[in-house]
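The complex is shown incomplete by one protein chain, all other protein chains being positioned as in the whole.
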Amino acid sequence: MVDAEIKRDRIIIRHKGKKWDWMLEPRYWRNTMIWTALLVVFPIISYFVSPILLTTVITANLYAAIAIPLALMTVGTGRLNFGPNFFIGVGGYAAALLSIAYGWGPLKTLPFAFIFSMASALLFSPLVILARGLYYVLLTLLLPLVFMEVTFIYTDIFKGDVGLSGIKLLVNLGRVKLNFLACAYISMALMLLYLLVVNKILKSRYGLIMATINDDEEVAHGIGVNINKVKILAFIFPAGMIGVAGWFYAHYFATFAGITYLPLSFMVKVLLVIFIGGRTQVFGCVVGGYFIAFLEMILISTLGEIQPFVFPIILLILLFALPEGLFGIYRRRRYREYLPTLHVRR
Amino acid sequence: MSEILKVRNITKSFGGLTAVNNLSFDISPGETVGLIGPNGAGKTTLVNVLCGSYYADSGEIEMDGKRITRMKPYERCHLGLSRTYQIPRPFPELTALMSVVTSALCGKKRINRGLDDAGAEATHYLEFVGLFSKRNILARDLTFFEMRMLELARALATTPKLLFVDEVMAGLNPGEANKAVHLIARAKEEFGLTIFWIEHVMAVLMEAAERIIAIHFGEKIAEGPPDEIASNEKVIEAYLGSGWKGKAHA
Partner (left out) sequence: MWGTLQVVVIYAFVLGSLYLLISLGFSIICGVLRIFHLGYAYLFTLTVYLVWMFMKEFGLGLIPAILGMVGVQFIISYLLYKGVIKKYVEHEEILLTGLLLVSIIVEQGVNYRYPIQAGVFIQTTLIEGSSRIGATSISNQLLVGAGIGILLTILFILFFLKTKTGLAVRGLSQDLYSSRIIGINIEALYTFTMFLVLIPVIVGTLIVAPAWAVDPGMGSLYMTTAILVSILGGLGNIKGTIIASYLIGLTHAVISFVVGEPRFMNLSALVLVMIILMVRPQGIAKSEALW
């Protein structure tokens, strides 16, 4: 069935006539190891400093966990999805409704959140193929807004403005601070898992195929790439991953309201994680996530009420001042591999 | 001998303009067939229809006995059809090596090929066209001739049976043109290809092609060995106008 072979510098997996090799290059691991160690240690330190830091870490991990699949979706479909929070809504509501209706715990609702998000993506997948560049932007922009309207319309089911409550908690270790710590590590594990998976995909042959579709679709079609299949898969799979972030929100807060995640204000934060973090560079999403989460926290604690007004202004300034994103500045000095460009108008 | 490509009554119109009008011809395996015609005759449209970028309005295309009229381009590629482009279309953000690796990966289905193996194959093709030393340069930074060679390598890496060469001589100086012709001849021998060669430069086809098809306004006006075509009255009229009719020499 599936054959695995371990050689000195690679792992080879064979299945049904196809072959995948995973190069093991320890010399590239050093930086990743250092940063991962720092990340992993951070929650424990925050635990002893202040609970606000812990919640910010959780928020940051989740922003990154949303941005990373979005980057994969962008590279794979060749366009930027301007409404990723639609999938957060689907995943979160799936988890919330199942938990409230049947009393399921988080582990049981997880696969359903994943599958429902993918199903909703499959439903809207003709968008990826049919909608040209800017039409795609507009229609994906509209999806979460219309979904939000639906949650208001069917307020008895979705409770769009108030939110569903009574969802099972993710972990319950007794003390609130311990819960936060546990959630911090779970969200970090989720983010790191996504990072690993998406990075692997982008560096593999699938990333290469997606790069060719991005660069010149017609030629890619002519050399044997099934562009429609790649695009749809690149749309559905990351959508499921984003839906899992919605699942996390639902079980972490024990409430889930459409109005928190579906309007433009949340969506713009996710988009900015990508832009400030560094476009489609997946490691940049982590940087962007932490940056935006901590920026928000600092502004809320210092400015108070005027924060929703100042925050987008600062984001706008950063957007213009950092065309390559924070990670892009770091990357400039250590160019290593192919980085696909972001196309909007096509 | 079964034909590798059978084209029957292909018609393709764009609005009111009929670009290809009821065209039929055959190609036998191992042949080099040339296609000539003045500008606007419909040559590139014909190749686009045969390769799948457009679908024909009517008519049938058969390759190796299979009907490919409605197949998508990538399916035709998997059956063994490959092409180069008149204006080179490299993948601008990929290196030369990576462009050919993608072809090698996605071309005909072969078992047991990982990314590394595709890389090894790609270097073989790059070496064949002479671009091995430039393999890590971004495709858009290559010179014009190198881009054409890259196009050729990319098309060859899909291990085609039938290769469409679209005006590969355009814009090359005589030295480069010579190299290109020999390269295509070598490719044909080494990889066992059948070549369908669209060209403007008559001298090249005179030597390289065994049979030439001439089209004008989307219709076939002549078909035959090169010297017959060169003295065919209709061909001369199409290229030079009716004032030259009768003044051709044998």
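Labels for the chains are A and B, by order of writing; each one numbers its residues from 1.
Quick note on the criterion: contacts are C-beta pairs under 8 Å (C-beta built on N, C-alpha and C of every residue); 3 or more make two chains touch, one makes a residue touch a chain.
What you see is a predicted model; the values in this text were computed from it and never measured.
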Can you pull out the displayed chains that the omitted chain is in contact with?
A
Which of A:13, A:100 or A:150 contacts the chain that the document leaves out
A:150
If I consider the whole complex, including the chain that's not displayed, which of A:119, A:139, A:169 or A:300 touches that chain?
A:139
Across the whole complex, the chain not displayed is touched by chain A residues 80, 82, 126-127, 130-132, 134-135, 137-139, 141-142, 145-146, 149-150, 152-153, 263-265, 268, 271-272, 275, 305-306, 308-309, 311-313, 315-316, 319-320, 323, 342, 344-345
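Throughout what follows, only the chains that are shown with their structure count from here on.
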Taking the touch rule as given, give the residues of chain A at its contact with chain B in the complex, in rising order.
12, 14, 17-21, 23, 204-205, 208-209, 211-212, 214-216, 218-227, 338-341
Contacts from chain B onto chain A in the complex sit at residues 51-53, 72-74, 77-78, 82-83, 85, 89-95, 98-99, 101-103, 105-108, 111-118, 154-155, 157-158
